[in-house]
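The complex appears here without one of its protein chains, the remainder shown in place.
Note that the chains take the letters A, B, C, D, E, F, G, H and I in the order they are written out, and that residue 1 is the start of every chain.
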Amino acid sequence: MPDTPLETFPNPRPERDYEIAIDCPEFTSVCPKTGLPDFGEIRIAYVPDRACIELKSLKYYLIEFRNRGIFYESVTNQILDDLVAALRPRRMTVVGDFSVRGGIKTVVTARYESAG
Amino acid sequence: MPDTPLETFPNPRPERDYEIAIDCPEFTSVCPKTGLPDFGEIRIAYVPDRACIELKSLKYYLIEFRNRGIFYESVTNQILDDLVAALRPRRMTVVGDFSVRGGIKTVVTARYESAG
Amino acid sequence: MPDTPLETFPNPRPERDYEIAIDCPEFTSVCPKTGLPDFGEIRIAYVPDRACIELKSLKYYLIEFRNRGIFYESVTNQILDDLVAALRPRRMTVVGDFSVRGGIKTVVTARYESAG
Amino acid sequence: MPDTPLETFPNPRPERDYEIAIDCPEFTSVCPKTGLPDFGEIRIAYVPDRACIELKSLKYYLIEFRNRGIFYESVTNQILDDLVAALRPRRMTVVGDFSVRGGIKTVVTARYESAG
Amino acid sequence: MPDTPLETFPNPRPERDYEIAIDCPEFTSVCPKTGLPDFGEIRIAYVPDRACIELKSLKYYLIEFRNRGIFYESVTNQILDDLVAALRPRRMTVVGDFSVRGGIKTVVTARYESAG
Amino acid sequence: MPDTPLETFPNPRPERDYEIAIDCPEFTSVCPKTGLPDFGEIRIAYVPDRACIELKSLKYYLIEFRNRGIFYESVTNQILDDLVAALRPRRMTVVGDFSVRGGIKTVVTARYESAG
Amino acid sequence: MPDTPLETFPNPRPERDYEIAIDCPEFTSVCPKTGLPDFGEIRIAYVPDRACIELKSLKYYLIEFRNRGIFYESVTNQILDDLVAALRPRRMTVVGDFSVRGGIKTVVTARYESAG
Amino acid sequence: MPDTPLETFPNPRPERDYEIAIDCPEFTSVCPKTGLPDFGEIRIAYVPDRACIELKSLKYYLIEFRNRGIFYESVTNQILDDLVAALRPRRMTVVGDFSVRGGIKTVVTARYESAG
Amino acid sequence: MPDTPLETFPNPRPERDYEIAIDCPEFTSVCPKTGLPDFGEIRIAYVPDRACIELKSLKYYLIEFRNRGIFYESVTNQILDDLVAALRPRRMTVVGDFSVRGGIKTVVTARYESAG
Partner (left out) sequence: MPDTPLETFPNPRPERDYEIAIDCPEFTSVCPKTGLPDFGEIRIAYVPDRACIELKSLKYYLIEFRNRGIFYESVTNQILDDLVAALRPRRMTVVGDFSVRGGIKTVVTARYESAG
């Protein structure tokens, strides 16, 4: 997990189920196999419980992947894991929508639903 | 809540469940953290019960946010609360679709369903 | 209700539930408050029972709104009422999709389901 | 029914339910009322049982409507009837999406579900 | 089945149901009837169980169809069969979206759901 | 010429050649042959000399065509003539972009250049 | 040349050079080689001199190609020739924009400029 | 002229004519006639001479129009004047592209060319 | 040069300069460096002199590149050379618009103008 902590702020309407969708089209990491940069868009949608994600800290969190080697499947699942750990949301979906490589485009979608 | 009252008029077909969807692409408020203006589109959809929202008063109501400092999550929930208080609709959804900040785009969606 | 009768013709396949969707992008009426013209698109979708709507008479029916003062909510519901009275369809939806006024766009959607 | 027989070939995977969707944007027939040409797109989607439609024979079948007078509702239902008779599919939808006439656009959608 | 083996790598999050969607817009094979090339896009979406598909080997696998004569219905089903055999996914959909021939466009969609 | 006068206001920068482009997508008149309504968009672009067109009076001027019978070629040229008479611009273009009639779409473009 | 005469009406503003652009997306003829129907869009733009083309007669003129065998290059040039003969315009362009055949799309553009 | 100074930085390649185009879609001011907010996009393109505009100061400069009453024609020309005064560019174009009011959309385009 | 001869037919209007534009979106060849397939669209536009290209022979000509190793710059220039040799056109442009490789997209445009 990146070193920059994901900051949160208290949900202003915890008594209501509502959705926050965040699109981050400027994501880049490094392919662990070739060492070449990967580009993509990370899309996050969640129903907050007690906490909402602070957008600036989310930005810094995503920038930390800039020079890390990590596969598409792993990065999408890790972002979901890290955000779930920081926010304890009621529900969350993370989509990693990556650009074309070798004529092939990949989109990874992972979901979390709280037990409660 | 803004000082301009939200005016309503009687629902011309209260015996039928039908939907009114209103898009307001010219919304602007102020970020309470930076003092800089935020821009976005407010989308409202509801099934009226006894009252429908008068569009001109809705416009003036939304203009009152122009110089107020308020976060995305709060503004979307407050518009829903104010409209529910004024209209007592059968169902209502409010979407706040805000423009890119720091390379990140946010959309907040809140829903209300009457108990009856 | 307009004076032009809505003509129908016998449904050529009454034994099958199938849908007819009709888009009329050239609708105009008059705002009863300001006296200024309103513009919009009327979209009709229905499952016919014994009768189908004759398109030319539908066109003349819609033209009769050209110089009438009527609100968005009323015009959408009235078109549904008039078409239901003329066709007795199994199901019908009428959408009134009106152009921007004061920076605000409105879409009204009304549905009918036969009791049978 | 047109004189050109609709040819079929054996379904290569009858043990699996899968869908074949075919779009024919170059459809034209004649309006029986005015004698003027009508234009449209025929869209077919089906789950084959034992037989699949041979595309070239489908093309010739549709060309036979070129100089026939037939209404939108009838042509869509007849294509569905003819294809169901020839293919005996598990499920089939035929959409007739016709171009604007008198400022009005019509789309007819008919579905078939096998009893089995 | 092509000679190039479909390589896989271990699913990094087997304890979670998540989806991987892969679009391959550069697919080409040969029409067995005319000997002329066919072009299309293959879209694959699956929930991995123990294994994920390695993208480079998928690319080489698809290239092997380049000079093979095979019909649309067969190629879509065979890609699904080969991928299911190699990956044993929880669920998988393969779409073959082929370009216009004789004014007609065809899309074939096949799905697999594991018994478990 | 319509009875509503076209109002103008003094050009705030007469010493500079600059362009004002105005799109009016809600234009409607009546076909003098059939008596049926025509719909279209009027697009005006001009370099003002001493006067600029006041938008509200332009709106009322265009509304006066609502129930007048006039052909596409005439309406476009007349709007150009009326605006040139009222504004005496350095240059002006008027485009009448009319909706489909009988499967045919018409756009008329007329230009004026001052002698000076 | 088709038997239906191309009717004209007097240019309402012969003292001004202005352009009339007409799009006819519903054109169909027959391939003289295969006997199969061709589809396309005919786009006409001209500066009228004394005469403008009457749209209904243009429509009937174009319908006459419906069952005639003629190549893309010839049909575009012939429409230009026929319209120039009927209208004696100052300038005219005819574009024949035909749909895909064998994976190949063709657009033919022919221009006429009067000697005067 | 607004109180916030427009800051500049030295052109890194003054020996070459090159263009900088800047789009500011989040512009808002107030209509001096109605007191209601106007919205639009300001587009600036220029060839720098000795100085380039610093983007953050441009942003603050444009924000100063937020609560000022000013017409479309004036605001576009004033932004051009202010930027020309601050930058002394070789060439500059400013476009004010404003949103729909009363069913009418306005775009104002002003250009500057240095005498040298 | 491929072995399939490019067939031509006599220009039906040699006395007029007119343009024929042909788009071939289904082009594929092989990268001589990697042995992997390349995909792209070939766009041809020309003013015929005595001869026009026969579309079916053009299609077969382009198919011959399917398994040949050739770079983007060479293939575009060679198609121009071969077509000029076969047609002796008055003017011709060939565009090779190739799909993304390594995150980079390439378009090559070559032109020919006859000396006469």
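We adopt the following convention: a contact is a pair of C-beta atoms (placed from the backbone, for glycine too) under 8 Å apart; a residue touches a chain by one contact, two chains touch by 3 or more.
Remember, it's a predicted structure, so these values are computed and weren't measured experimentally.
Asks: Any idea which of H:Asn11, H:Ser29, H:Thr76 or H:Thr106 touches the chain not displayed?
Replies: Hidden-chain contact among the options goes to H:Asn11.
Asks: Where does chain H touch the missing chain, residue by residue?
Replies: 11-13, 16-26, 48, 52, 55-56, 58-59
Asks: Please give every residue of chain B in contact with the chain that is not shown.
Replies: 39, 99-101, 103
Asks: Since one chain isn't shown, list which residues of chain I touch it in the complete complex.
Replies: Residues 71-74, 76-77, 101-111 of chain I touch the chain that is not shown.
The rule is short, and it goes like this: only the chains that are shown with their structure count from here on.
Asks: Determine which of the two chain pairs, E-G or C-D, is joined by the larger number of C-beta pairs in contact.
Replies: Between the chain pairs E-G and C-D, C-D carries more contacts.
Asks: Look at interface F-H and say which pair in E-I, E-G or C-D is its repeat, using the rule that over half of the contact pairs are identical by residue number.
Replies: Match found for F-H within E-I, E-G or C-D: C-D.
Asks: CA centre of chain B versus CA centre of chain H: separation in Å?
Replies: The mean C-alpha positions of chain B and chain H differ by 31 Å.
Asks: Please output the residue numbers of chain H that touch at least 2 other chains, ranges allowed.
Replies: 39, 99, 101, 103, in rising order.
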